[in-house]
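Can you keep this structure in mind? I'll have questions shortly.
All protein chains but one are shown in place.
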Amino acid sequence: MIKAGIIGATGYAGEELIRLLVNHPETDLIYLSSHSYTGSDLSEIYPNFRGILDKKLVNMTAEEMSDECDVIFFALPHGLASDQISGKLLDKVKIIDLGADFRLKDKDLYENWYKVRHSSPVLLEEAVYGLCELNRESIKSARLLANPGCYTTCSIISLAPLVDNNLINNSTILIDAKSGISGAGRSLNLPVHFAESNESFKAYGIGTHRHTPEIEQELSQIAGEKIILSFTPHLLPMSRGILITAYAELTEEIDKEALIKLYSNYYKDDNFIRIYPSGSLPETRYVKNSNFLDIGLELDSRTNRVIVVGAVDNLIKGAAGQAIQNMNLMFNLDETLGLKTVPSIL
Amino acid sequence: MIKAGIIGATGYAGEELIRLLVNHPETDLIYLSSHSYTGSDLSEIYPNFRGILDKKLVNMTAEEMSDECDVIFFALPHGLASDQISGKLLDKVKIIDLGADFRLKDKDLYENWYKVRHSSPVLLEEAVYGLCELNRESIKSARLLANPGCYTTCSIISLAPLVDNNLINNSTILIDAKSGISGAGRSLNLPVHFAESNESFKAYGIGTHRHTPEIEQELSQIAGEKIILSFTPHLLPMSRGILITAYAELTEEIDKEALIKLYSNYYKDDNFIRIYPSGSLPETRYVKNSNFLDIGLELDSRTNRVIVVGAVDNLIKGAAGQAIQNMNLMFNLDETLGLKTVPSIL
Amino acid sequence: MIKAGIIGATGYAGEELIRLLVNHPETDLIYLSSHSYTGSDLSEIYPNFRGILDKKLVNMTAEEMSDECDVIFFALPHGLASDQISGKLLDKVKIIDLGADFRLKDKDLYENWYKVRHSSPVLLEEAVYGLCELNRESIKSARLLANPGCYTTCSIISLAPLVDNNLINNSTILIDAKSGISGAGRSLNLPVHFAESNESFKAYGIGTHRHTPEIEQELSQIAGEKIILSFTPHLLPMSRGILITAYAELTEEIDKEALIKLYSNYYKDDNFIRIYPSGSLPETRYVKNSNFLDIGLELDSRTNRVIVVGAVDNLIKGAAGQAIQNMNLMFNLDETLGLKTVPSIL
Partner (left out) sequence: MIKAGIIGATGYAGEELIRLLVNHPETDLIYLSSHSYTGSDLSEIYPNFRGILDKKLVNMTAEEMSDECDVIFFALPHGLASDQISGKLLDKVKIIDLGADFRLKDKDLYENWYKVRHSSPVLLEEAVYGLCELNRESIKSARLLANPGCYTTCSIISLAPLVDNNLINNSTILIDAKSGISGAGRSLNLPVHFAESNESFKAYGIGTHRHTPEIEQELSQIAGEKIILSFTPHLLPMSRGILITAYAELTEEIDKEALIKLYSNYYKDDNFIRIYPSGSLPETRYVKNSNFLDIGLELDSRTNRVIVVGAVDNLIKGAAGQAIQNMNLMFNLDETLGLKTVPSIL
């Protein structure tokens, strides 16, 4: 059994990690650390766990957990994980960071977009970017795993086959992304107060969202050239789910069936990627409460553009589910272990 | 492995049955019958199953399934299951009926409330009412299982300890019930058209809802006297979940801690019933996507009334989950098999 | 033109007051006071007013407004209005208090339920309870108007005809109430964070909600005897609207048509009360964004109970709309002035 600890256990990503790990056959949850709720029972904060997991929330550092744990998940706001992570720590325990601190390889890029100083830049090179489908082999031997962002997971996987096959003009990539409100986390603030977000829709962070450089970094690497793209996030009046609509100009003619086949081949070994047949498109409910990432494809011959629609559950494949998929790889387990729930369409 | 068939596989209860049985370790889904979608792939109708269960929908009767199946689930509107079920069929296969045909023991009562003639009244006596927590032993040997309604499950279990212990004046029982819209099923009609039900709330079927006699039948049996009660259903602008608020006058003084203890004892062997500590109350999200039924208790000394709040997921403990719990009992399996998902609070 | 000021202009009741008064033909909004947003433009806080009302938010007391205003609306949490209101102030300006400070006639009752000391108990007698339909004449000459609560408005008007005509056993009255989330106001707290309240339903404050003594006070006065009743509020996952389902035992036989006629007569001079024909029931969307209060009636002969369903928009007839209806009466205007918007069913 893998002994696991979670730091930041009472945020939404933390809660989902617990929810999934409770039923993971090869994991024991040893420690749940929560700065805000130290000393409370988990079921006081999250009554869904009543009778399922009786555990007190503690206030512990990774260092304090490291002797008893095989893996520690960080689910903290950016800037807080890197403070605790060092080479010495990695000698003792594997780290999976659901936050942003180790996703960008370039320290300056990180500091520019996140407006904080990075506390452990020496580890940036070692950290492995945990997009399982594109990086499986490196993940298997990783000690420090940077779990991708929710928007980024959906965007990169939706666009990789086009970029990798030189099918599009990379300077024309445009991602119009929409997320459910759980993506904004559990911290109270007016824009996600029920009465301020219910029955409404808006764009935010146009051109400035921090997932932009992450998408660009990974697609650039696939392309072998620097890609700059437009990324516009929006807030949906619902709890879970991300859908992105990505656009790009085609560099050559391709018909829809061929394109679907190309995508299906590209992801033929990936259990969690589902490519839709012609005429069907993903909806966020088709992946809700699951680790699937669904992709649909359209061609618009009038404008010579390809349109890719990708959907994920932001809390599962976009966060906790992918973290567990990474853990499975890092511990040589079946990649799908503990992640086989069927999407709950209703 | 239990070989299972489902008749009425593409209604919401049917879909949830499939979703849960796909991950049930002791069941093989052999046949999915759907009158409306015969010949289609399941994933065309419910894309959440894409890549998980590749199965064609058939149009088969229970008789036709009976040679190959160990159990057949009916998930049909009332009146349609009883047409297909006979003593001869029960000699070959176990039947779990999620519909209403075999819930009421009194044929006349059924015909009065449902306004149809009953096609197999001879089987009413044999049918076992499948409220697992109250009827476990009879269920184990049942051949024909009448799976309770969603409102009824929540109402009976929430009130049984009070009735059984003569703590309330039974003539004062009043159940104010609220259900998410999935309870209305998948048939198109104006009141559950999105724009007609979103952001609104209403009562319906006051004094005439068909779950009323079912609740009365079971509580009367527990009480050993005929109980007539008020039942008022309401429609919530959300997909899943039932919450009932039940009221009754106390016949004797009892303090809240004692009452909570009495409930906890009453259900001490029941994995899926959770009694809340003083000061806490269930919310539908605490049971969402799970087989739990949560109960909270309040006393109002000003009016000498006890108030019971019960919550279930109408599609799981109120339908498909309870059906599987019954199947587990009928096949001598661990009652919780395939039902251990943690409620998804978000 | 009536010169009006609002204290507490940026809470939801305040915002609705502004929204309605902007189109009131006999009112000029002179001052909008907001402690939290002093110095900001109204349209920075509420962009819906952009281009409609260009006004800076000020920080002023009623005393400071009183020389220039004919009426001042208070829309503050309880305890804050009574601090500012004195007999001397009332000599200069009429006051309409949307808060709770002057609703209960009994200072001790107020202090028991609200857990604060009352700052101006001498004004309790003078204050007029502003339920227009039941108290029209006193309102016309009021200087200090206590605007009723949202739940209370709906509950009292729904039950008054029964109580007034001795048709029910008053000790059996039970009100099961449900409110949209805007009723919880604009202050940030976890239970009304979007992801914590969306797609869920719960009861709260059972037996302890502060609107209970207010309902009891008014119904007791109508009955000529002390009434104690059960009141249970619930939180609906939607923004606007209250629906109450009230129950009581009948003291005499009456048929539904006669009951509907009795209600229609009782409110025959009241433009905003609509009694539904037999077989129809109110839904919150039928009153949304309007000052209407709709009532539907059912009899349950099996239990000898009458069930009354009442619906209001909590922010209009339950707060700002009723305040303006009161203002119209206090200034001898047509009671419906500025309140003729048709409910927006969608």
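All chains are identified by letter, namely A, B and C, in their written order; residue positions are counted from 1 within each chain.
As a convention for this text, a contact is a pair of C-beta atoms (placed from the backbone, for glycine too) under 8 Å apart; a residue touches a chain by one contact, two chains touch by 3 or more.
Since the model is a prediction, treat every value here as computed from it, not as a measurement.
Enquirer: Write down which of B:L167, B:V192 or B:I228 is the residue touching the left-out chain.
Expert: B:V192
Enquirer: Taking the full complex into account, find the residue in A:I2, A:L159, A:A195 or A:L315 that is in contact with the omitted chain.
Expert: In the complete complex, the chain left out is touched by residue A:A195.
Enquirer: Can you name the residues of subunit A that touch the chain not displayed here?
Expert: Interface with the chain not displayed, on the subunit A side: 172, 174, 176, 178, 180, 195-196, 198-204, 206-207, 228-230, 232, 234, 236-241, 243, 245, 247, 281-285, 288, 296, 298-303, 305, 307, 309, 346.
Enquirer: In terms of residues, what is the contact footprint of the unshown chain on subunit C?
Expert: With respect to the unshown chain, the touching residues of subunit C are 12, 15-16, 19, 22-23, 46-52, 182, 199, 239-240, 271, 274, 276, 280, 282-283, 285-290, 292, 294, 315, 340-346.
Enquirer: Could you please point out the subunit B residues that touch the chain left off the display?
Expert: Where subunit B meets the chain not shown: residues 12, 181-182, 184, 186, 188-190, 192-199, 237-239.
Going forward, only the chains that are shown with their structure count from here on.
Enquirer: Skim through the chains and flag the pair connected by the most C-beta pairs in contact.
Expert: By number of C-beta pairs in contact, the leading chain pair is B-C.
Enquirer: What is the distance, in whole Å, between the centres of subunit B and subunit C, each centre taken as the mean of its C-alpha atoms?
Expert: Measuring from centre to centre gives 39 Å for this pair.
Enquirer: Please tell me the distance, in whole Å, between the geometric centres of subunit A and subunit B computed from their C-alpha atoms.
Expert: 36
Enquirer: Whole-Å distance, subunit A centre to subunit C centre, using C-alpha means?
Expert: 46
Enquirer: Which residues belonging to subunit C are in contact with no fewer than two other chains?
Expert: 195-196, 198-199, 237-239
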